[in-house]
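So the structure is just underneath, and the comments pick up after that.
All protein chains but one are shown at their positions in the complex.
Showing chain A:
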Amino acid sequence: MNTTAEAIETSTANLKASDFDGDRTFEGTLGDITAAEARMECRQVNVWYDDNHAIREVSLDIGKHEVVSMIGPSGCGKSTFLRCLNRMNDTIPAAKVTGSIKLDGREVLDRGIDVVPLRAQVGMVFQKPNPFPKSVYENIAYGPRIHGLTNHREELDELVETSLKRAGLWEEVKDRLEQPGTGLSGGQQQRLCIARTIAVSPEVILMDEPCSALDPIATAVIEELIAELRQEYSIAIVTHSMQQAARVSQRTAYFHLGDLLEVGATGQIFEDPQHNLTRAYVTGRFG
């Protein structure tokens, strides 16, 4: 037992992130990429920014009622992958995406599909809270209004209220719905953005480092919220905090320089990773 631990110790001791660059020895993702009940199925996804091959041959499922966290050093492609899932990469002219991403069996990357309903189904929360410079109420009502989800004012009021309640923000803002959303605290702004996403009743919520601009208390509130949201939504979260990945997710995917190295149950990834680089990263040797 001791000797194997020592062997691992020596094998990872001198690993650097750059060891994996240049001559790639990547031979497929370790672990099981599939989920018990898949909501989204991604197969052989590649992304290029001009000539830069940002992610290659990534295959991963996102299951129903689960939180999948994506970890890895900066520039490893985890945010890029996340942005493929609701085709946000379309807004970057230089980006090119190939492969297959299916949402409930329907192809997402098909040029012919309408991204407008797709993005309502696959919502996104960003790294920095980005409430619109409008009132709290209007921030939530924005999505339902453009999609025509409600027929009259009372219905919209109700939708705003339930969305804020689900995001755990209602009690804090119910008396200042008409005040600007930008006037809330950072953590409240981020929950406002989550409520805004919930308001268009998505199936999947993508979160791109949602807590990196927040203090520990606001982070804890958001993490609790993620755990609750799991009951109804599929969640994919990119995070730089390994503790956060361990706390909130059921499955974890480790990205490295554009490759998906290893996927597995969160406990297994953190306690018994199979790949040297995964081990080196989760034990804090680099990253």
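To be clear about the criterion, contacts are C-beta pairs under 8 Å (C-beta built on N, C-alpha and C of every residue); 3 or more make two chains touch, one makes a residue touch a chain; residues count from 1.
Here is the rule we use: contacts and distances are computed from a predicted model.
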item: Name per UniProt, for the chain absent here [options: "Aldo/keto reductase", "Pyruvate dehydrogenase E1 component alpha subunit", "peptidylprolyl isomerase" or "Phosphate transport system permease protein"]; value: "Phosphate transport system permease protein"
item: Which residue of A:G31, A:G123 or A:G187 touches the chain not shown here; value: A:G123
item: Which residue of A:S69, A:N86, A:Q188 or A:T239 touches the chain not shown here; value: A:N86
item: Touching the absent chain when the full complex is considered, from A:Y49, A:Y142 or A:W170; value: A:Y142
item: Chain not shown, touching residues in chain A; value: 86, 88, 91, 93, 115-120, 123-124, 126, 128, 130-134, 142-143, 146-147, 182, 193, 196-197, 200
